[in-house]
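Removed: one protein chain of the complex. Kept in place: all other protein chains.
When the chains are written out, they are named A and B in that same order, and each has its own residue count from 1.
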Amino acid sequence: MADEADGTAVSHHSYDVLVIGAGGAGLRAAIEARMRGKRVAILSKSLFGKAHTVMAEGGIAASMGNANPRDNWEVHYRDTMRGGKFLNNWRMAELHAKEAPQRVWELETYGALFDRTPEGKISQRNFGGHQFPRLAHVGDRTGLELIRTLQQKIVSLQQEDHARTGDYESDLKVFHEFTVTELFKDGDRIAGAFGYRRPTGEYLCFHAPAVVLATGGIGKSFKVTSNSWEYTGDGHALALRAGARLINMEFVQFHPTGMVWPPSVKGILVTESVRGDGGVLKNSEGERFMFRYIPDVFREQYATSEDEGDRWYDDADNNRRPPELLPRDEVARAINNEVKEGRGSPAGGVYLDIASRRTTEFIRKRLPSMYHQFKELADVDITAEPMEVGPTCHYVMGGVEVDPDTASTVVPGLFAAGEVAGGMHGSNRLGGNSLSDLLVFGCRAGAGAADYLDGLGTAPAVGNEAVDAALAEAEKPFSVRGEENAYTLHQELQQTMNDLVGIIRRADEMEMALKRLAELRDRIPRVGVTGGRAYNPGWHLAMDLRNMLMVSQCIAMAALERQESRGGHTRDDYPAMDENWRRELLNCSLADGPDGPEVQLNHQPQPAMRPDLFDLFELDELKKYYTGDELGGHRADRGM
Amino acid sequence: MTTTAHDPGAPSPDNPGRADIRARTLRRDRWWLAPLVNALGLATFVVYATIRSFWGSAYYVPEYHYLSPFYSPCFSASCVPGSSHFGAFLPAFPPWIPLAILSLPFLLGFRLTCYYYRKSYYRAFWMSPPACAVSEPHGKYTGETRFPLILQNAHRYFFYVAFLISLINTYDMVVAFQSDAPDGSSRFGIGLGNIILLANVIGLWLYTLSCHSCRHVTGGRLKHFSRHPVRYRIWTAISSLNTRHMLFAWITIGTLILTDLYIMLVASGTISDLRIVN
Partner (left out) sequence: MGYRAKFEVWRGDSSGEGALQPFEVDVNEGEVVLDIVHRLQATQAGDLAVRWNCKAGKCGSCSAEVNGRPRLMCMTRMSTFDEHETVTITPLRTFPVIRDLVTDVDFNYVKAREIPSFAPPEDLAPGEYRMSQIDVERPQEFRKCIECYLCQNTCHAVRDHEENKEEFAGPRYLMRVSELDMHPLDVRDRKDAAQEDHGLGYCNITKCCTEVCPEHIKITDNALIPMKERVVDTKYDPLVWLGRKIFKREDLEARHATGRRSLDDAGPGNGSPLPADSIGPVGG
């Protein structure tokens, strides 16, 4: 099958660690593995330095306590668990809260330039769900700073290698514009990966005993999304096919503020910092409606009057925060409801107003790229007019189930970090907690992979048949003289997910979605492509569709199963949070079916929180999420 | 296909693998307008300044002490009486030596090496490039890496001298507020010429202070502004002027010509100065 003449020759490469994904998580993992002496290859679908992380705007959450010295890891931990409605993996949340400051400080040693406080420390800003100003930031382009810094650190490591070996790429090489389509195993262990170079269509086979998945999210399965084409859930699907499990897939975060006009930019993110820096939400009647939507569990932490909310920006210690800064799921639902009840803006959103509340200079200095984005794309001057915004699919809390300490999956040699990993954020992620997640667990995944290699006996090997099969699969769309068009199927898939498994869900709609997804499953293999292998977007999409479908099925199945509303999962037919469901996680895996592997759903128990962490909360708060015997372990009950 | 026709004027260097688009540019806007206007503007100034510098007369109005900037400072014994504000310690010059030979080369050098004028004439005269994304008609390009263009790096020294000359121009401007009374004594007076001289001096200062070298030496070279608060404030002020350096460059071309022209007309008796006070 592999043949020079028809362009299907496969070239082979060996590395210690393969990092799939060049976003924050992937690059941090690669840096760690390299600094621990491993030979590392980074594979990325897009150009080096352009991964999705570049789009993050608001900041990195880390309790450095620069803006408010009362902040520390325990407060951050509590905020994270609350935000995720206690469905988070507590160990991940703990490691994350503890290690984030160190990971952020490290970035400064790589050359990052965050905005500063008057004492010259890293400045920190307010964000939804965070009790203190906690987000290290650079204007509203923090993701760019993060990725550029890590990119430059990689270059610096390559320069060190060059000094020693005369070759920049001797021990750390970036294969960019390279799509991984398959992982290889030897027995249960990971042995390598297969994929193609997007520019040329050449096939490459990598032999590596450790693979770190850092492929980001799944947003491209939804029509209105802040995510880019890269977010086709490749890593999720690769993990499933390799035998790993996905957890929490029903939890998809809809960011409350995406652009809604003009139609072609619908979904593009409007950063939460607009609200953190003083912007407020109003409906078509000019009412700050969020005051009506403060849920009971948050009643104590949020202001009940506009005056108090406004005072909080200057004096956070003596006032409660405005409800615009509630966790994202709450705000997104509120906006959704306002629009549904006829108090929306002409384009079907609500108004986000910072113009009437802050000076022009302030806005242009703190939110330069928002200013730019609205000016260029919508012809709206945000220093003079309010923005129109509405919910947009933003982030998937669900992902590959990993061991918190090492980021390893159940498949030996397979690691996952970043958005592709699940558990850390529970049912809802707080803003700013992703970038810190990337750094903390990216680093741990790199270390985990290095340790795994150190303890490895015989190296796994990639079998020839597996390579041939992967090649055949990739070549398929060229041989199918198919009647189906990849672009059309993609649109149908997006529409289905958007309409039927979107922000508010109902059993009958999700059943319908599953039916449509099953039909798509039959049609996707019939997608044919025109043109050659060199930079052929039709072919690329055909390959990605399989992954989007698999991930969409996981989301729909899990969402149908979970009969409660919690965080990023809202059921019209089960509007309340149900304490029993807090103990349950849903996981997806692949099982053999009549026509190939099929997604199957299982329940697993949510591990109980370690007592010392449990004690960090007040009993009153826990009672909102826990009942009965579980509360017994609390320090209050132990008389402390 | 409109663009695959080879434009014989465009260079077709060996560009391995680039998209084979031969047209010199695909721009459809009037990209040639800016270099054209620049070329005309600069040419006008050069021609005018050359003619006037060698003219050798009608540069000083004794009653009102108006001295043309093209003749300041005037150190030669050939200078009209009164025009040598700082003494005439040089001998008489033959007519082919401009009277302001001590300042003109520096002023010329200052403007020639000015970062803005460089941009302007590289684009307008050298066509390197004529406009962005329009290919230049040269086979080779080494920029400012070699002699003579490497000398552009001397801009800073011209700046130092130009700064001194601006002081001299300022002095000339102040002196001109003294006009001759009918009884031969001096008294305070203002005419249109004073206003023009004042405007010119303001323009010259704005141009000189907004210079990139000035921005650099006052503060730009520092690594830590925070350790030099005063220089930081100066730098901030100069930076904001610097963003308008191009504007000042053209304004001063205008005011220099206007000042000299006005003084020439008054000195030659073609018109008489419009007096406001005395």
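Note that in this section a residue touches a chain if its C-beta (ideal position, glycine included) is under 8 Å from a C-beta of that chain, and two chains touch if they have at least 3 such contacts.
Values in this document were obtained by computation on a predicted structure and should not be read as measured data.
Novice: Could you tell me which shown chains are touched by the chain that is not displayed?
Specialist: Displayed chains contacted by the hidden chain, ordered by label: A, B.
Novice: Quick one: say which of A:141, A:394 or A:634 touches the chain that got left out.
Specialist: A:141
Novice: For the chain left off this view, which of A:159, A:495 or A:602 is in contact with it?
Specialist: A:159
Novice: Specify the residue from the set B:85, B:212 or B:275 that touches the hidden chain.
Specialist: Candidates B:85, B:212 or B:275; residue touching the omitted chain: B:212.
Novice: For a quick check of understanding: of A:453, A:466 or A:577, which residue touches the chain that isn't displayed?
Specialist: A:453
Novice: Which parts of chain B are in contact with the chain that was left out?
Specialist: The missing chain touches chain B at positions 1-4, 11, 13-21, 25-29, 115, 118-119, 122-123, 128-129, 132-133, 135-136, 138, 140-145, 149-150, 153-156, 212-213, 215-216, 220-221, 223-226, 232, 242-243.
Novice: Touching the hidden chain in the full complex, which residues of chain A are there? Just list them.
Specialist: 14-16, 34-35, 37-39, 46-50, 52, 54-55, 64, 101-102, 105-106, 108-111, 113-116, 118-121, 123, 138-139, 141, 143-145, 148, 152-153, 155-164, 168, 171, 191-192, 199-200, 207-209, 228-230, 261-265, 268-269, 368-369, 372-373, 376-378, 453, 456, 459-461, 485-488, 491, 529-532, 534-539
One rule holds for everything that comes next: only the chains that are shown with their structure count from here on.
Novice: With chain centres defined as C-alpha means, what is the inter-centre distance between chain A and chain B in Å?
Specialist: Between these chains, centre-to-centre, one finds 57 Å.
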